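What you see is the complex with one protein chain gone and the rest in place.
Our next item is subunit A:
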Amino acid sequence: MTTHTAPANRSDVSPVVSMDMITKTFPGVTALDRVKLDLYPGQVTALVGENGAGKSTTVKILTGIYQTDGGTIRIDDAPVSFASPNDAAKAGITAIHQETVLFDELSVAENIYIGHAPRTRFGLIDTAAMHAAAAKLLDDIGAPFSSHTQLRDLGIANKHLVAIARALSVDARVVIMDEPTAALSHKEIEELYTLVETLKSQGKAILFISHKFDEIFRIADRFTVFRDGAFVGDGLIADITEDALVTLMVGRSVDQIFPDRAHTPGEEVLKVVGYSHPTEFADITFTLNRGEILGFYGLVGAGRSEFMQSLFGITKPTKGVCRINGEIKIIRSPADAVNNGIVYVPEDRGKQGAVIGLPIFQNITLPSLGRTSSRGFLKLAEEFKLAREYAARLDLRAASLDQDIGNLSGGNQQKVVIAKWLATQPQVIILDEPTKGIDIGSKAAVHKFMAELAAQGLSVIMVSSEIPEVIGMSDRVIVMRDGLIASELSGDELTPETLVRHAAGITTSTEGTAP
């Protein structure tokens, strides 16, 4: 292997893995449309793209979790197909995820060698050999803990090291790092960089996925850009500027159509001052007016959902004041929030939004039972009346209102969750990634509906990681980064480039307040 020479300059090296014309479709969505991606030995390739660009799908295909619908994957120029994660592992491809799949109750050595532990001649696990091998691996990557440590006792950064050791233990040739720094401190990130250099010097091909441009320019040798599931471009990092990469990433060929909104936001409805949380967010201050759509943009982990859940009474803020129509309200529980006219459509629909197992009509009436009942006794006729009204308003598609909500498509489940909240006649509706994972048709319907709600005087907070959605729907946008408000944008300032810059912290101005 000739991997010890400066890799970034060696464009004549042939790739270990070469994906070509890869297509993957899901019902109603084309996740990947004839994309290509090459990974070179001893080099870091950054895969760049917005949320929904197809990065995760690509990783899942490379690791054998998804199967392609078209195109070829070659390893060392020989076509391969992965029927299962096991096949991918055998081919030497391993992934380190944001939330790495490890086992808290096992030791570090057991985590590293689970599934391929050295055996004694009786077929039992050779504990001594396993710990010896694990200790060597840990030593190689400079891990500051022993192979006997319980995984549970390690912090997130050290868990990443275990995952990396595991990757090395199977003699991986390709290491995929999916946002490995998302939960790490500054110092831990530096250590990770050193480790990546080690892996490079060992000739591993590294696929590095990150939203943070400073990281990409610090560590990557090459880049590949996807946009909306399509390949946009690739090349050497040395040949491109940050600005050019941002433009490649967000510039879109097909503009989505968003409803026209001639808005005149009314008086102030909600005012939040200094909301803070021990770890997730601090000093959140903003106002929301009647009939306004306020966008919240930021990277995953910027603290947007955590803040919204605090506003909805799920977690208690350590300080901060919330005024509704000028009056100070203390919201201790979701029930308090609903009583004060604040409702929340969560991102995790299956777990937090829908009560799967209950029929559609009962999901819709759940927070409104006080109105459809008399003295605590249910009135089914009233419930069906309310459910029918809101099912029609949202153009719900279902076999019957008595059907389990779990049998509906994602888009229709989302309609039921929104219907549930509208039926409470709220003042403020918080939509957390309202169109994530739903098909294009339902997406457009949700957008149109949001515009109508705002026109009727409802105030909308929309948390979204989709830039076109944020720009297309919002009157104003608050950008969050590392738990703080990075900026508030409106009008002409609302461009994809500014959003990305503020969220990723590549402002050239005086932004430097993040901890």
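Assume a contact is a pair of C-beta atoms (placed from the backbone, for glycine too) under 8 Å apart; a residue touches a chain by one contact, two chains touch by 3 or more; residues count from 1.
Convention: contacts and distances are computed from a predicted model.
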Per UniProt record, name of the chain withheld from view ["Anti-sigma factor antagonist", "Cell elongation-specific peptidoglycan D,D-transpeptidase", "Cysteine desulfurase" or "Autoinducer 2 import system permease protein LsrD"]: "Autoinducer 2 import system permease protein LsrD"
Residue of A:V59, A:A398 or A:M473 in touch with the missing chain, whole complex considered: A:A398
Residue of A:A31, A:L102, A:L270 or A:V338 touching the missing chain in the full complex: A:V338
Among A:L369, A:A444 or A:I506, the residue in touch with the chain that has been omitted: A:L369
Residues belonging to subunit A that touch the chain removed from view: 312, 314, 333-335, 337-339, 344, 346, 351-358, 361-362, 366-367, 369-370, 373, 376-378, 384, 388, 391-393, 395-403, 420, 424, 452
